[in-house]
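Working notes, beginning with the structure itself.
Here the complex is missing a single protein chain, while all its other protein chains stay put.
And then chain A:
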Amino acid sequence: MDIVVMARALFGTSLGFHIIYATIGVGLPVMIIIAEVLHFIKKDPDYALMAKRWTKGFAILLAVSIASGTIVGVMISLLFPDFMEIVGQVIALPFQMEIFAFLIEAVFMSIYLYAADRLPPTLRLVSIISVALGATASAILITDVHAWMNTPAGFNITPDGEVTDVNTWAAFFNPSFGVTAIHVTLSAYMTVAFLVASIAALRLMRRKITKAERAYHKKALTIALYFGALMSLATAINGHETAQMLHEYNPRKLAAAEGLFETQRYAPLSVGGYTSLEDQRVKYAVEIPYGLSFLAGDRLDTEVMGLNEWPEELWPPLYVHILFNVMVGIGTVLILIAFIALFWKHVLKKEFPSWLLATLVVSGPLAMLAIEAGWCFSCIGRQPWTINEVLRTDEAATKSNSVGFLFYLFMTLYITLLFVTGFVMRYYFKRNPVRKDLDAREA
């Protein structure tokens, strides 16, 4: 493989790995806050136990999230130096602010983890809220850089590559920042809610389980379902706005997402299938008439641009249509699952049947898959540009011939770490099952 491809693959995989842990790092503190607050209101010790056990899991995952974050932070400079040269002049602020967000998170996380028993309850709540604020702020700030890459603003560039007229705040508040930041935050919250639901559902499917355990897991599942339902709905509504942002600022990406070749009004939305270059259309898709026009502009007669407006070498890979569909499809399915489960609980007032529990078990991994698909869509859909219409990826990437060697090393690392974290989580929670904690409380 050539060096540029290797550099892209190495960076993409590193981010894909980081995002798994980072997403949990953004969402889980919020779940812990909810449990802490419920404990504060209801005085039910189950919620305190929940907060404690989630914090343990969080501590294990946080190590990987920080370590892999350090990797991507260093790697972005190493692998895309010409990109960072522009970033340093134009959009350095969010990068720097992000670090202070990390510091806040790191300091308060240590306090919450290692000093919880020495703190009064209010200070404990303040600590975990600071953790959540730090994590969300860091996600929003790094997303700002990403948003700026999609809709660059706040500078001019001369033909020989010199950056002039820098306006840092115009770059900071670039056109897609708002919607994108909200989308990333909401989707992270929703993903963690479904992950928690997955684990609770998995436990509830066990036959040998005491009454106290059942009550405990049901409470966890209820929190997760409410929060998940709310967040998935919000994600979808905001996703609609994100698509409209694309329509306005990045029509090439929207055209690729929908496999639309000819510019047209009353454009249909193609669900599923794959984009065929020869046939210039999406094959094997279900077409919703006028759907795309409506998605893009809230009107059936909105004109949507097709890929043929651009020369073919400026098209992103056509498979981004699949990535986009995976994200949107999973988003829709998860909304349904959450609301069906809540309907079962509150309207039918019945126990969850095992098919529903089994569906809930897969909901968390599905949400994570949607996150991965969404990011890959967003980054790959920007190709061949790294900074949209400013800097091409092959210009931005390093030319160092050591990339290949590092690529294999890091792949090995990621695969190993995925297994090792899984193993440590299992090992720890097997040795410290809920029952043990519940029994300890009884005694």
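Observations
Keep this in mind: a contact is a pair of C-beta atoms (placed from the backbone, for glycine too) under 8 Å apart; a residue touches a chain by one contact, two chains touch by 3 or more; residues count from 1.
Operating definition for what follows: contacts and distances are computed from a predicted model.
Not every chain of the complex appears here, and the one that does not is recorded in UniProt as "Cytochrome d ubiquinol oxidase subunit II", selected from "Cytochrome d ubiquinol oxidase subunit II", "Ni/Fe hydrogenase subunit alpha", "Abc transporter atpase" or "Elongation factor P".
The residue touching the chain not shown here, chosen from A:265, A:399 or A:441, is A:399. Within the whole complex, the absent chain has one touching residue among A:86, A:149, A:328 or A:387, and that is A:86.
Remark: the residues of chain A touching the chain excluded from display are 56, 59-60, 62-64, 66-71, 73-75, 77-79, 81-82, 84-90, 92-93, 95-97, 99-100, 102-104, 106-111, 113-115, 118, 130, 163, 166, 168, 398-400, 402-403, 405-406, 409-410, 413, 417, 420-421, 424, 427-428.
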